[in-house]
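A single protein chain has been removed from this complex, and every other one stays in its place.
Labels run A, B and C following the written order; every chain starts at residue 1.
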Amino acid sequence: MIKTTQWIAVCLVLGLSVGTAFSQGLSPPSNVTAVDTPNDDGSSITITWDAAAEESGISGYQILRRIAGGELEAIGELLPAEKTTYADSAIEKGTTYAYIVRAVSETEATVDSEQTAPVKGTGEWFHTGKIPLFITMLLFSAAIVWNIYSARSGKELFVRRIPGLEAVDEAIGRATEMGRSILYSTGLGGVSGVATIASMTILGQVARRTADYETSLRVPCRDPIVLNVVREMVKTAYLEEGRPDAYNEDDIFFLTESQFAYAAGVEGMMLREKPAAIFLQGTFYAESLILAETGNSVGAIQIAGTDSEHQLPFFIAACDYTLIGEELYAASAYLSREPMLLGSLRGQDWGKILIFAAVVLGVVLELSGISWITTLLQRVS
Amino acid sequence: MPNIDRRIVFILVALAVIIPMLLSINLPVSVSEPTQNFYDYVEALPAGSTIMIAFDYGPSSLAELNPMAKALLKQCFDRDIRVIAITLVVDAPTLASALIQQVAAEKGAVDGEDYVFLGFRPGAVQVILGMGTDIASVYDTDYNGTAISEIPMMQNITNYDQIDLLVDFASSDTVESWIIYANVQYNQQIAAGVTGVIIAQMFPYLQTGQLVGLLSGILGAAEYENLVGAPAKGMQWINVESFVHLLIVVLVIIGNITYFIYRTREE
Amino acid sequence: MDWNLIGIWVAAFLTLSIYSVLYRDNPFYRFAEHLFVGVSVGYGIVLSIYQGLVPFALKPLWETVTTGAPEGFIKLIPICIGLLFFARLSPRHTWLIRYPIAILIGFGSGIAIPNVLRANIFEQTRGTIAPFAEIAAGTLSGWGIFEAILMVVGVICTLTYFFFSVEHRGPVKWLSKVGIAFLMIGFGSAFGNTVMGRVALLIQRVDFLLGDWLNIIS
Partner (left out) sequence: MKRQVPLVLCFVFGIAMIFTQFSPHSFSQGIYEEVISWALIIGPFALVLATVTLIQTHTARIRRRTEHWQYSFVVFAGLIVMVLIGMFFKPQNPMFVWLYNNVQLPMDATMFSLLAFFIASAAYRAFRARTFEASLLLITALIVMMGNVPIGNLLSNDTASEARQWILDNPNLSARRGIILGVSLGVISQSIRIILGIERSYLGGGD
């Protein structure tokens, strides 16, 4: 019942408005098209039309649609005159619609465009706007996998010199000369942390040297599992250097779980034992400052390394050498020669080259007024 | 080099806080650009808009973030902007709930109509993504247990499409998660207020527009209080802060001068 | 009893207990530190049950059982997978927790790849190039042009410093030297801002002690 009344009302308004429109010379919207909205789940249809000429008298547009063979119904609110596109997202999937764009003048006179060809909303399986993203992802994945496999197949992958690592020998040498101990903290991280693993790899290397020089190596641990792994690693290092006799298990010990108590404990060790070299490698939090400060005050050579970005400034200010973020990973890859680490490192470097290229090319093109790199990188939703 | 007992330095620090606090000094605070942009963005929202505020910090950062959160809430309630508050951090709900209620009581805002506190849900990334399709799929009730469907102001809000700005008050890497998942995936506009530790790393996101504004720690709070016209703890504390910074600068300089003198003498 | 007043005294006592460590490690500090761990973990457990397990697992479970709605049974699968976390408690079945962990890690990694690529690599690269469009359009002043160039130089040099496949010799060495200078300025900014943050925490505590507790300041 209501539908019929609406229908009659629409017809009436339509009839009247067509009459008035002709009297005012309002021209109908031209080139009206309706297409399935690309790159969506099929829940919308996009209608476009040409902008009206200036002083056409059009003050807005009303979109009307018709299900094949059905009635004409108004969709959404009156659109402002500067609009030339509308996405109808109130559609039923699989239903065919045809559209009419009605121009409305300030005096409420209206004129209708021709009806568009019927369209259906369909969902797309692939978002074409994301092609650059997709290709970049594939390229980068391929770079990582390729490099890991070539590292596994025995190819030598080069890793650059890392200044903090070169200082390791100097630090151990000094400790030996002075007859003092070396203190090595693996930080607060658990055994699965990347930084902790890197730290343990470096510790293995340090242990080989201390085994040679018979310098005592003290390792206070915060995590019982890390303690066990560290003991195993250091023991192996001493064995491989042919000095199992010099290995002292009590030098590697559990201190405490709690953050500040651990800091206080290590601080106490520094003040009592006055180590000649201090290594702070791994994950650190706020206590980094306390450790680095005390180590500095006892005059030790300090080599720090962490990926905890927030602690890096304090390490850099208070230590002699600091492995910054990725440098710590690179150091561990360099020392352990683990193919997965080496391969990833190389793959990521290829990624960096790609970024270099994009930046340089992008800058050059932008300066000459071509902006397709920025368009490629543009966000799509 | 002379190694003074560090407890002497500790006492100096304590004095540098206590004395200015007793004297209650008031120096003028200027406003930086990221803060101004934040304020302008909120000011430009019409009455009846909706802001989502994520209280992603626990008690250890309340000193830096509570003052700015208060200033923003005041601005929202004054301007009839509706507030949906949530948190991704487990030790935040009690703190955030109290803070909102306090400002709401002061400004006469009504729970369920002008603001709603949805509380905590675990799993940061999942929560951010889940709210992108349907907020009710993550929060079926608010913090007090009222069903979302019965809260008046949530009637017309299903997901980020109805949220005009997301503000993250953060003490950790949640801002990055909001940017990576809510901004990129759902085109949500984001602004942030952060603790001192992470201020510096926010700037690349400001330049690209991934963040529309930024409040920097206690300084940002003071600036915002200044803009909103409601001077409170932020203004008071940044003045006290002055003297501690001055002390630390002097200590660094003295420390380095003595270091260089001793080093040249050793050589 | 005025619980508010008692609360302030308790809070003041605990605050001062923690500050006592500045003199030296002592039983008061150790008491407060351990109490803190216990209380905050307890709070975490309560909240993750009431605001996590209850709405996400128990409520749907209950609804499924009471209403028998078939779509509810699909939710039972993730709930059962989640329960596997408790296999941790039995040493023989510990390996079962790999199932939920594998799902969460797979989900996290999969969602991260395209989004991190877009948010942090595409957008950041675009942001580095964007000012040059303004230069080409002539809308950037002399100082602005300098800053745009500085940004490109900074980004490229910093990335060069973190480039590990080439020995840092010749021009690469110089690029990475400039890179480290940029890094130091970046870390210096973080340093200055971190100081501001930590000091603010102290000011808040002193504000509490002098204001709420001793009522010396308003």
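One rule holds for everything that comes next: contacts are C-beta pairs under 8 Å (C-beta built on N, C-alpha and C of every residue); 3 or more make two chains touch, one makes a residue touch a chain.
Since we're looking at a predicted model, the values are computed, not measured.
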| item | value |
| --- | --- |
| Displayed chains contacting the withheld chain | A, B, C |
| Contacts of chain B with the absent chain, listed as residue ranges | 3-4, 6, 9-10, 12-14, 27-30, 32-33, 58-63, 90-91, 93-95, 98, 121-123, 125-127, 129-130, 133, 137-138, 143-144, 199-201, 203-204, 207, 216-217, 219, 238-239, 241-249, 251-252, 254-256, 259 |
| On chain A, residues whose C-beta touches the chain left out of the figure | 39-43, 93, 123-127, 130, 133-134, 137, 140-141, 144-145, 148, 192, 197, 224, 254, 256-257, 260, 286, 289-290, 292-293, 296-297, 309, 313-314, 316-318, 320, 325-326, 329, 340, 344, 347-348, 351-352, 355 |
| Missing-partner contacts on chain C, residue numbers | 3, 6-8, 10-12, 14-15, 18-19, 21-22, 30-53, 56-57, 60, 75, 77-79, 81-83, 85-86, 88-89, 94-95, 97-117, 120-121, 124-125, 127-128, 147, 150-151, 153-155, 157-159, 161-162, 179-189, 191-196, 198-199, 201-202, 204-205, 208 |
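By definition in this document, only the chains that are shown with their structure count from here on.
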| item | value |
| --- | --- |
| Arrangement of touching chains [line / ring / star / complete / other] | complete |
| Interchain centroid distance [CA atoms averaged], chain A/chain B, Å | 23 |
| Length of the line joining the C-alpha centres of chain A and chain C, rounded to whole Å | 15 |
| Geometric centre distance via CA averages, chain C-chain B, whole Å | 14 |
| Two or more partner chains touched - positions in chain B | 184, 197, 201 |
| Contacts with 2+ other chains: residues of chain A | 309-310, 379 |
| Complex contacts: residues of chain A adjacent to chain C | 130, 132-133, 136-137, 140, 157-161, 258, 260-261, 264, 309-310, 312-314, 316-317, 324-327, 330, 345-346, 349, 352, 355-356, 358-360, 362-363, 366-369, 371, 373-374, 377-379 |
| Footprint of chain B on chain C - complex, ascending | 22-23, 40, 43-44, 47-48, 51-52, 55-56, 59, 107-108, 111-112, 115-116, 118-120, 123-124, 126-127, 130, 186, 189-190, 193-207, 210, 216-217 |
| Of all residues in chain C, those that touch chain A in their complex | 21, 25, 30, 33-34, 37, 113-114, 117-118, 121-123, 125-126, 128-130, 132-133, 135-136, 152, 155-156, 159, 162-168, 183-184, 187-188, 190-191, 194 |
